[in-house]
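The structure under discussion is supplied below as C-alpha cells; questions concerning it will follow.
Every protein chain but one is kept in place in this view of the complex.
Letters A, B and C mark the chains as written, and numbering starts fresh at 1 in each.
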Amino acid sequence: MTALIAQRMQDCLDACLTCMRACETCAAACLAESEIDMLRECIRLDRDCADVCALTAQLMMRGSDLYAHAARLCAEACARCAQECAQHVQHDHCLVCAEACRACEAACRAVAA
Amino acid sequence: MTALIAQRMQDCLDACLTCMRACETCAAACLAESEIDMLRECIRLDRDCADVCALTAQLMMRGSDLYAHAARLCAEACARCAQECAQHVQHDHCLVCAEACRACEAACRAVAA
Amino acid sequence: MTALIAQRMQDCLDACLTCMRACETCAAACLAESEIDMLRECIRLDRDCADVCALTAQLMMRGSDLYAHAARLCAEACARCAQECAQHVQHDHCLVCAEACRACEAACRAVAA
Partner (left out) sequence: MTALIAQRMQDCLDACLTCMRACETCAAACLAESEIDMLRECIRLDRDCADVCALTAQLMMRGSDLYAHAARLCAEACARCAQECAQHVQHDHCLVCAEACRACEAACRAVAA
C-alpha cells in the first residue's frame, strides 16, 4: 500500500467516525424537536448513515480487503443524508450533520477510486 | 414494491441471517482447530462477511432505500468468503459456511439487480 | 455446557433475532405514522433495542464468554422497549414489538441467570 493510499484510508476512517457521531447526534436531536413531522426522513437517513459509517470504519480499522466496496456504500449513504439534512437550515444539528456527511462522502469516494 | 421484489428481499434477509450465523460459527471453530495456521484467511473473511451480513439484514428489516447498495457489498463479501471456505474440505464448518455464503451471494445479487 | 444451557442459548439467540426484526419494523412504521409526535420514545427505544439484540445475537452465534453479560444488557433494553410499545395499542406494529421484546427479555434473563 502506498503512503498516499494509507493516508486516504486514515482520513476516511476519521471522517466515518465524525460522520457517525454527527448522524447519531442529529437523529437524537430531531426526535426531540417540536416539528418532528418534517424531520422523519432526516431521522431515517441519519440512522442508516450512522450504521453504514460504523461498519465502514470498523472494516478499515482491521485493514479489510472490502474497504473500497464498503466506501462505495458509505459514500451513497452519506450523499443521501447530506442532501436531506442540508434542507433543514433552521436546525444546527442538521447543518453540522450535512457538513460531516459531505466530508465523509468525499473521503469515501477518494478511497473507493 | 411488487410482490416479486418483496419476496426477493425476504429471501435475502433470511439468507443474510443464515450466512451471518454460519460465518460466526466457522470463525469460532477455526480458532479452535489444530491447523489454525492454514485457516487465517478463513477467520478473517468469516468476520468481514458476518459483519456485512448483519448490517445488510438490519437495513432490510427497516426497509432502507440503501438495500440494493448494501446487497452489492454483501454479495462481494460472501463471494470472497465462499471461495476461501470451499478450499477447506476437511472441516464441516467451512463447507457449511461456503454453502451459506454462496446462497447469500445469489440472494444478494437478485436483490441488487 | 449442559444440554439445558445450550437449549436456552439457542432459544435466546432466536428471540434476539425476532426482537431485532420487530423493533426495526416498528421504528420504520412509527416514522410513517401521522401521530409521530406521540411515538418519539418508541422510535428511540426501538432503535436501541434492535442494536443491542443484534450484538447479543452475534456474540451468541460465536459462543462468546460474554453472553451472560450481553444478555443482561439485552434484557434491560427489551424491558424498556416493551413497556413503551405496549402503550400504543392502536398500532399493531407496536403490539407485535412489545410481545417480541417481552419474549426476548424472558429468554435473556434465563440465559443470564
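The rule we apply is simple: a residue touches a chain if its C-beta (ideal position, glycine included) is under 8 Å from a C-beta of that chain, and two chains touch if they have at least 3 such contacts.
Note that the structure is a prediction, hence the values are computed from the model and not measured.
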Out of B:9, B:43 or B:74, which residue would touch the omitted chain in the full complex? B:43
In the full complex, which bits of chain B touch the chain not displayed? Write them out. 28, 31-32, 36-37, 40, 43-44, 47
Which residue numbers on chain A touch the omitted chain? 17, 20-21, 24-25, 27-28, 50, 54, 58, 61-63
Residue positions on chain C contacting the omitted chain are 44, 47-48, 51-52, 55, 58-59, 62, 64-66, 69-70, 72-73, 76-77, 80
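The rule is short, and it goes like this: only the chains that are shown with their structure count from here on.
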For chain A, what residues touch not just one other chain but two or more? 44, 47
